[in-house]
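Report on the structure given below.
Heads up, one of the protein chains got dropped from this complex, but the rest are sitting where they should.
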Amino acid sequence: MESIPLFSVREIKKIYKDKSNWFKKGRVVEIGPVSFDLHRGETLAIVGEAGSGKSTVGRLLAGAELPDGGKLYLGDDEINWNDSKFFCQNIRMIFQDSQKSLNPTVRIGDQLEQPLLFNTRLNKEQRLERINNALRKVGLLPEHAGYYPHMFSGGQAQRIGIARALILDPQVVIIDEALAPLDPSLRAQVINLLLELQETLQLTYVLISHQISLVRYLSDRIMIMDQGKIIEAGTIDDVFETPKHPKTQKLLKSLDM
Amino acid sequence: MAKFRFFSSPSNYSPLKQLWSLFERNHFALVAFWIFIVMFILSIFGPLLAPYSPYEQHPEALLVPPAWALDGQINYLFGTDALGRDILSRVLSGISYSFGLAIIAVVLALTIGLFIGTLAGFSKGIRASALNHILDIALIMPSLLIAIVIVAILGPGIANTFWAVVLAMLPQFIHHVRTEVADLLNKDFVIAYRLDGANKFQLFKYALIPNLVEGLVIFGAMAISSAILDIVVLGFIGIGAQTPEPELGTMIADSIDVFYLSPWTVMLPGLLLFVCILTVNIVGDGLRRALKERRLQ
Amino acid sequence: MAKIKSLLNSCLIMLGVSSIAACDIQQDSGLASKTLLYCSEGSPESFNPQLVTSGTTIDAVSQQIYNRLVKIDSDSGQVVSDIARKVIVSSDAMRYRFYLRKGIKFHSTDYFTPTRDLNSSDILFTFSRILHSDHPFHEVSGGQYPFFEGIGLSQLIEQIIVVDDLTIEFRLVDPQASFLANMATDFAVILSAEYGEQLINENRKEQIDQMPIGSGPFKFKEYKRDHYIRYAKNDDYWQPESNLEQIIFDITPDNSTRLAKLLTKECDVLGYPSASDVGFLEKRSDIDIKDSTSMNVSYWAFNTEVPPFHNPQVRKALSYAVDQSAIIDAVYFGLAQPATSLLPPTSWAYNADSYVSQYNLEKAKALLVEAGFPDGFEMDIWAMPVQRVYNPNASKMAEILQQSLKELNIKANIVTYDWGTFRKKLANGEHDSVLIGWLADNSDPDNFYRPLLSCAAAMSGSNRSAWCNNEFDHNVKRALSTADQAQRKVFYTNAENVIRDQVPLVPIAHATRHKVQHKYISNVNINPYGGIDFSATQKGKP
Partner (left out) sequence: MLNYMLRKFYLLIFVTFGVTVFAFSLNYLFPGDVLTNMTGNQAISTELHQILIEEYRLDSNVVFQYFSYIERLVHGDWGVSFITNTSIFEQVFTALPATIELAMYALLYSFIVAIPLGILASNPDRPWLDKPILALSLIGFSMPIFWLALIMILVFSINLGWFPVSGRLSLIYDIPVSTGFILIDILMSEVTYKAEAMFDALTHLIMPTFVLAAYPTTVLIRTTRQSMHNVLDTSYVKAAKAKGLSDFQVLKRHALRNGLLPVIQMLGIHFGTLITLAMVTEVIFSWPGIGLWLVDAIHQRDYPAIQGGLMVLSGMVFVATILFDVVYMIFDPLARRHGHGKI
């Protein structure tokens, strides 16, 4: 393995406050701090129960939310949290529900074109080329560009989500529970697609999930969160063979059943 | 919903086309829609079609009944009023005043409301809550009352009426846009746009506008009827358009004096007004229902 | 009672279930058949006719509350006795001695109870108030007595002498032919001196014009501005007492509402039917409609103090823009005569061979060019907001004028306020031009000229043109001091020529006055020179 990690996260955290009023004091919830390193082509899984804060971490990493502290490095460069351009060209996110992440009133082709419009100076033909490529990559046809989101099935929509994430050639892709809503046969298809893409494009994945079996199949390393904190981290094999934290043990047990 | 359909599935249309095909199935609404279009065209070209000027007095033909009445004259199709003005010509101009002006007012208020409402939807904190309070207050006031207040300040007249109606409708549009925008901003696809690197303007243009337009059109269609009513009622109680302007409400108020003698001077403008409002309401209602149906699918 | 209650219940149910049901029952209370409902067109300005010129006030107040020394018989037009049982005029027409009736009582109400009968001191009190600026009541309610100032009463009367309790003598400075006629007008009402004293003691002097005390057939009970006036029968009236228990003036400025109220029997008698409705009403079998020639004129007056209307040429030009026949058709629905002079043709001083058709836009244009206004100008036409016998719809008249003026490139704005404000602003001279008119108070032609156009009237405000012309004033004055009718006519013709030359106003039409009432009403007396009299009115079964 290379010595310099591609993607480094240092002590990022997010603090939520409940709205307080005259009668109630606000409750403070802190997520993090979270730190980890990832090398090119690796997959990190963040696992935890619902409400453990894993999704928040995912959103922080993708730049969807601003953290209350911490740093992010891509290679040697520190990423400026407010530099959305940098984020979207390097770190992309695939949403949990792709259908909802698509603008219902705009054709697929246009939606795929928009990130290119925002971030690149490609001309019309080049953009079209990129769109067709991306669609083909995820196993769709260029004709699908003229369709509206509601005409696609869940699996297809998920593929469009992936295409959209990849169209800007990112290095890191954050997959936020993106596989959960699919039925098993589709899920297998998408997983294979993701692995294939990782292979060909040398992508780095951060997989956020609560499905242990999936995590084991896909990831190289794992991080387990509970109530906003990391309770255990390590390579897949280590953690799965010798879970230390009682919560981890419980989590893994649930898989066995 | 695996419903069996024995016609070609409209689910393959674009959302707008889908809406239209649902709307089309409502025949009433469709008829109303065509009447609406006719009215709209009349409100632009009506004055050109009018046989006389709406102000022209024909002293030799006072209070002539409509042409279909026994002693009506064919050259005054809808009859004449107490000053011998041709009611058809007045009514044709009246459509542009009462109906056309209402549409312009709604479009203008919508445009302003869209911008202010979007800004409001983006803003947070003290500014947002202050705006919320002001809006809440303004929303309780019915638009006609606000319009009356504004006319009371500005003084009567058709121009003031127009601005009063625009201003009176503004709070509800701002409110509508603001809630919609706030709603949309929490949607995944808007976050996706942000992650795509869209700036605020691009977000507005590509993500918000396409999703707002439909709702605004329907909301606007419903608002037209109240805008018409506001203009007409202000005219009728004498603080809107002033005589001799051929605004329908003013016209009716003008003719009340001869109402018992020659009811058509009141009935015809009133009937037209009623048709205008009814078609707008049916169209708005039809659109709303179609939207609801589409959401169910 | 029980019957009414059950009906009430059924009506309530109908109210709930559906309103499309009639509750048509006959009421059997005496009250309805003893109440006269008169729909009037506006609120009175005051309850003292001395202070006003408007027909509304005269209608509402004069004949109901008050008496005069003498009055005009509505049939013959002659001056006949009222409070004064007889009048003796000296041969030089400079001394008028009035002998009053005995036992005339003023109203007793919640706010005043008379302790004595009407006597000479009341007459003296009444006229001193008008004549003497040091009189305690002279300045009350504004201190303006437009009618009396218009006829120059204070210059005319040298002295009023109380001969005894029931005899009073007026001495004039000059002989005046129209003095008795003026004393018989609805303005010359007699107030109570005793009431005046009471108000001075209570320090509420202005109440004399707001809560009136008179000696007439009805007494004041309640007034709500723009709403109604309620009069109750005067049980102590010195003439045959009225059959009615109360009369109510239902103030309804809106023409159509007034008509509707007549049709639904919410009013028994209608003040000023819109000319447009006369034809419609004539077809109804339950309604009586009578037209009478009336001494009136409607005119368009220019404010001669405001440019460009200080220029007679401009005024003349505008006079050619008045399309009389169009106005008579549209505004009067044919129920009027075109006016050629201020005087209606029924007046003995009317000069028949002066008729010229006025409407001529070419001439108007030429005159405007001459006056230096080839491109026209912008002006206001004030249209009075109330209907009058002489002008049933001033706004409509204004619209017709507006149309003709447009041809002359003159942009005319129609201005109107509520009647009270309108008159106030008019008296202040805030107008450019105004559409208004005049209903004569007596048969003397002087009543048209002096109140409308004399210099004195310009001061008191009833001269809407603010016009003062020596030649005109001189002719009118000469006419007044001459007894010979033929000679007077010459002076009036001269005066009329001055008007035609200077055009301070454009006479437009003389309207026919209509009286509309339900058939079950009888004996409503409308004086051709003014107010409406209900003292003998009877109401049958509606």
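Note that the chains take the letters A, B and C in the order they are written out, and that residue 1 is the start of every chain.
In the analysis below, a residue touches a chain if its C-beta (ideal position, glycine included) is under 8 Å from a C-beta of that chain, and two chains touch if they have at least 3 such contacts.
Predicted model, so just to flag it, every value in this text is computed and none were measured.
Screening C:L263, C:V278, C:M295 or C:M397 against the full complex identifies C:L263 as the residue touching the chain left out. The missing chain, though absent from the display, is touched by one residue of C:Q159, C:S292 or C:T421; that residue is C:T421. Checked against the hidden chain, the listed residues C:Y228, C:Y359, C:F377 or C:Y520 yield one contact partner: C:Y228. Take subunit B: the residues that touch the chain left off the picture are 129, 132-134, 136-137, 139-142, 144-145, 148-149, 151-153, 155, 225, 229, 232-233, 236-239, 249, 252, 256, 259-260, 263, 266-267, 270, 273-274, 277-278, 280-282, 285.
Counting the whole complex, the residues of subunit C in touch with the unshown chain are 1, 4-5, 7-8, 11-12, 15-17, 19-20, 22-25, 27, 29, 31-32, 35, 37, 222, 225-228, 230, 246, 248, 250, 252, 254, 257, 260-261, 263-266, 417-418, 420-421.
Following the convention adopted for this analysis, only the chains that are shown with their structure count from here on.
Viewed as a network of touching protein chains, the structure reduces to a simple linear path.
With centres computed from CA atoms alone, B is the chain lying nearest the middle of all the protein shown. The interface holding more C-beta pairs in contact, when A-B is weighed against B-C, is A-B. Subunit A and subunit C have CA centres that are 92 Å apart. Averaged C-alpha coordinates give centres for subunit B and subunit C that are 48 Å from one another. Against subunit B, the residues of subunit A that register as touching in their complex are 62-64, 84-85, 87-89, 92-93, 95-97, 100-107, 114-115, 117-119, 148, 150-151, 164.
On subunit C, the positions that touch subunit B within their shared complex are 254-256, 259-260, 263, 274, 276-277, 279-280, 323, 325-326, 329-330, 333, 393, 395-396, 399-400, 402-403, 414. Listed in rising order, the residues of subunit B touching subunit A in the complex are 11-12, 14-16, 187-189, 191-199, 202, 206-207, 210-211, 213-214.
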